[in-house]
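Note that this complex is displayed minus one protein chain, with the remaining chains in position.
Labels run A, B and C following the written order; every chain starts at residue 1.
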Amino acid sequence: MRKPFSKEFFNKGRMLNPWLMILPAFLILLVFNIFPLLWSLGISFYRFSVIIREAPRYVGGLNYINVITSAEAWDRIIRTGIYLAYALSLQFGLGLLLSLLLFEDFKGKRMLITLFTIPLMIAPVASSLFFRYLFDENLGPVNNFLKSIAGYGPLWFSSNMSPLGIPYALLTVVLVETWIWTPFVMFLLTAGMSSIPQDLIEQSRVDSIKFRHKFRYVILPYIKPMIALALIFRFMDSLKTFDSIYILTAGGPGATTELISVYIYRVAFERWDFGSATALSYLILVIVIFMTNVFMRYILGGERS
Amino acid sequence: MRKRNQYTTPLVLYRVRKSLKFALLIALLAIYLIPIYGMFSLAFKPRAEIYSGLFELTRVTLENFEEAYRYGAYSAITNSIIVTVGGVAIALVLAVLASYAFSRFAVKGKNILMFYILSTRMMPPITLIIPIFIMFFNVGLKGTYLGLILVYAMMSLPLSIWMIKSFIDDIPKDIDQAALVDGHSTMFILFKIIIPMVIPGIAASAAFAAIMLWNEFLFALLLSGVDTKPTSVLLSSIRGERGFNWGRVAAIEVVYILPIIILVFWLQKYMLRGLTFGTVRR
Amino acid sequence: MGKDEYIIQVEKIAKTYNGRRVLNDISFALRRGELLAILGPPGSGKTTLLKIIAGLIKQDAGDVIINGRIVNDLPPYERGVSLVFETLALYPNMSVYENIASPLIAEKKDKEYIDRRVGEISRLLKIEHILGRKADKLSGGERQRVAIARALAKEAEIYLLDEPLSNLDAKIRYALRTEFKKLKSLLGKTIILATSDPSDALALGDKVMLLFNGAVIQEGPPIDIYYAPRNISIARYLTGNILNEVSISIDSYGKSVSMDVGQEFSIDPYFLKVLREVGETSITLASYADGCIVDKSVESCSGIKVAGEFIGYEYRGSEYLVYARKGERVFRSLRASLPNVTFGERVEVCIPHTNALLFSGKTGSLIR
Partner (left out) sequence: MVSIKLVDISKTFGSVEALKDVSLEIRDGELFAILGPSGCGKTTLLRIVAGLEKPTKGRVYFDDIDVTNIPAEIRDVSMVFQFYALYPTTVFNNIALPLKSKGYSRIDIEKRVKEIAELVGIGKALNLHIDKLNIADKQKVALARAMAKEPQVYLFDEPLTILDPVTRVIMRSELKKLQHRLKQTMIYVTHDQIEALTLADRIAVMNFGVVEQVGTSWDVYNLPNTTFVGWFLGEPGMNFVEIAVDKDDLSINIGSKKIFRDPSLGKKLLDLGLEKALLGFRAENVVLVKEVPGVHDPNSIVIDGIIRVIEFFGTHYVVNVETEGSEFKVKLSVSEFNKLMLGENDKVKALVRVDKVCFFNLDNNRRVL
């Protein structure tokens, strides 16, 4: 048998203090997570900019007041809300449809599920960039196709209103994000469905009950927790949406697709106003921590029982 | 010809319904996979045929890959490998130790610590980026591999700890106790008994962390330098150019996502844990 | 050490979890070579008690004394005990050989010794042919044997076995029980065995200790436990909660007698005298299934006879177990054939006084 440590290390009965095992990981988190978090809390109370090279100046809660009273910030928050409503309902609608189609067992089901999960795992940067090609307004395959059947291809990256009530550029972001994330919803719901007792599924088959009864009495009770879980995950991750927007539209045209995370990024790294940016991100963080708390209670509560 | 009986009509109806459902599923899958297919076919298309239609592939050529190489894709991929492997390696070692302690010992404040670790998954990275940016700027870590590797280690630690812990939790504590009665030491139990049992789980956790880091964009954008820029940043920089070469982009993307696609097939079994951070097991 | 000295003494062990008392002043002592069966329902504290003896859980109070030495503060591997877990806790990624060798490796024994010892033990347990197999590729019975083999590999003073026969098919369980008893007399080891199955405890134990809700309620040889259960809950437990029971009330003058099974009953005069002599106004009379007669009519009954309704039966190939009911009371009788009645018909139930156990109606403790 190979021994990775000296004999002394394996000495009989030598117990290790559990804190010693946690410490290294904790140190990394301390330096690169806890410390920056506290620091950024500090920054949010200063007027602070690297570019102007002036010394940071303590301004108290001014940054927070500025952010809360800023029409611009509220505009971005509302945009984010609209985006969330569209993206999440599309992702959940399609995800549910897919998982229902995948409910019954058939040969190759696992393979199909795997294929569906590919978009989820590849870099949003890569897929978004490719969607720029697909949705290219003049020569892209999507518009080529639309023109050949409908004679018209919309300007996918413009601020023109789409028939769905949001500008085309935002719609494009929603569609791309839906492409990426629908499999996530599908996957969680499918997992929830696999927790339905086999007996109950078979009973419903032998009884040959109607689909709507099957959905209500057999499927829904078992996927409820997964729906909640997926909703919380998707809500919090959608707040973070950055990569795809940055690549697809960079927030434009104008501020059409400038959602909250892109907005903070621009305040910080284009206007170099670190104070306002950290203040705003702290407000978001508070929401997220609150949600995480709810989530933890849900998950860990369920796990205990 | 089979005799008509009570089953004939219902059977026909049953089969029609089933076929329709299957057709719809296949149609959706097709819509789903067309972009991926398009990416691959574009990468192998001659430059002149780029806008010729998604499904047409008259001649296969590698010229796009040559172009990509000249464009610097090779060094970007190398950079991606360095920071990903570096970040995952550090995180993995630390996570295995920590998750065993979390799983097996009554550490004071364990729940709070685990909660905090999970909450980092939910934190918008934008909250952290500003102080880290300033910190790296001042310490001179900006633009270095080490800087990005350390940040990446921090980023993948929570996923690794939660996921590996979920695997260790699945091992009955009786196994540890049996080893204790046999007379083995803590380190023997961890390295010779527990870890060998969760090797597949640890590998899967590492793979998920690697995918996360491989795909990471925001930190890479702000913290990498000209020479240390990973693939995601290279791809994003193409965005700013006018009338750029789509064949070349597709070629870089194919090289960039191919390893992930291969991993996805292996990771299927662990997908649920990976997606839910190990909080849901299957 | 003399033969009469105890090899293990457990004195007033107590343990509380989250405010719940799981063990309450447990004491017992055992001589070398004895087998103690701890019998109790799931959750009665058996596993906790074994783990306290093994040193895996620390007791709140009381002492564990092994070979005359108090071992309370010793870690598990210095106590000279070996434990077979209910879950077996085999190391699934190791081979059967490595599993059995594990305690020997921890003791840093040389290769030759380990080889010899593993060989010996695997022959004893008839698992030589699977030594090379991985532990997660075994059948239930094989896993059980490997776990016992690993425990035996360690030279221990006391072997602790937690539900060693649970999770097995009834048939394999039956066979393994006999084999286990043979093994026990062959090795002459001191064994403490926890089980929730009365058959295991009665068939295997030299002594049986009943553990209910963390407290010892009776201790003694199997036959004493079975024929003189200290209180009625023990008798109920031994029969899987289908003891034949009747409540009898006798007024203080000993004149009028009534039962909870209605008006239709008769008592043999001699037995009535016995009941009166007890001097209690309320008595619960009980019998096991083999001490009860159920038939269309029982002509002479030397005990008590009540009327009931035939509700069903079990055919066991060699015999019938006939079920009758009167009100809430259910009676079972072992018979060679079925009574000539159909479901729902009236039958007579007779419990002869020779087979009757009498318990106090108030305290439930055994009178006779």
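The criterion applied here is as follows: a contact is a pair of C-beta atoms (placed from the backbone, for glycine too) under 8 Å apart; a residue touches a chain by one contact, two chains touch by 3 or more.
Model, not experiment: these values are computed from the prediction.
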{"item": "Shown chains touched by the chain that is not drawn here", "value": "A, B, C"}
{"item": "Touching residue (missing chain; options C:Asn72, C:Ser199 or C:Asn231)", "value": "C:Ser199"}
{"item": "Identified contact with the non-displayed chain, of C:Ser185, C:Ser258, C:Ser297 or C:Ser365", "value": "C:Ser185"}
{"item": "Hidden partner interface residues of chain A, rising order", "value": "197, 199-200, 202-210, 213, 217-218, 221"}
{"item": "Residue numbers in chain B that touch the chain omitted from display", "value": "2-3, 5-7, 10-11, 14"}
{"item": "For chain C, residues in touch with the removed chain", "value": "169-171, 174, 177-178, 181-182, 185, 198-199, 202-204, 222-223, 226, 238, 240-242, 288-290, 311-319, 323, 330, 334, 343"}
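Assume only the chains that are shown with their structure count from here on.
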{"item": "More contacts between chains, A-B or B-C", "value": "A-B"}
{"item": "Furthest chain, CA centroid comparison against chain B", "value": "C"}
{"item": "Distance between chain centroids, defined by C-alpha means - chain A, chain C (Å)", "value": "57"}
{"item": "Separation of chain A from chain B, taking each centre as the mean of its C-alpha atoms, in whole Å", "value": "14"}
{"item": "Residues of chain B engaged with two or more neighbouring chains", "value": "183-184, 188"}
{"item": "In chain A, residues with contacts to at least two other chains", "value": "12-13"}
{"item": "Residues on chain B engaged by chain A in the complex (per definition of touch)", "value": "21-22, 24-25, 28-29, 32-33, 35-36, 38-39, 42, 51, 53-54, 90-91, 93-95, 97-98, 100-102, 104-105, 107, 113, 115, 117-120, 122-132, 134-135, 137, 150-151, 153-154, 157, 161, 183-188, 191-192, 211, 214-215, 217-218, 222, 231-232, 235-236, 238-239, 246, 249-250, 253, 256-257, 260-261, 263-265, 267-268, 271-272, 275-276, 279-280, 282"}
{"item": "Chain A to chain B touching residues, read off their complex", "value": "1, 4-5, 9-16, 18-19, 21-22, 24-26, 28-29, 31-33, 35-37, 39-40, 43, 50, 94, 97-98, 101-102, 106, 110, 112-127, 129-134, 139-141, 144, 179, 183-184, 187-188, 191, 194, 226, 229, 233, 236, 239-240, 242-243, 246-247, 250, 261, 264-265, 268-269, 274, 277-278, 281-282, 284-285, 288-289, 291-293, 295-296, 299, 303"}
{"item": "Chain C residues within the chain B interface of the complex", "value": "51, 54-56, 75-77, 81-83, 85-94, 102-103, 106-107, 150, 154"}
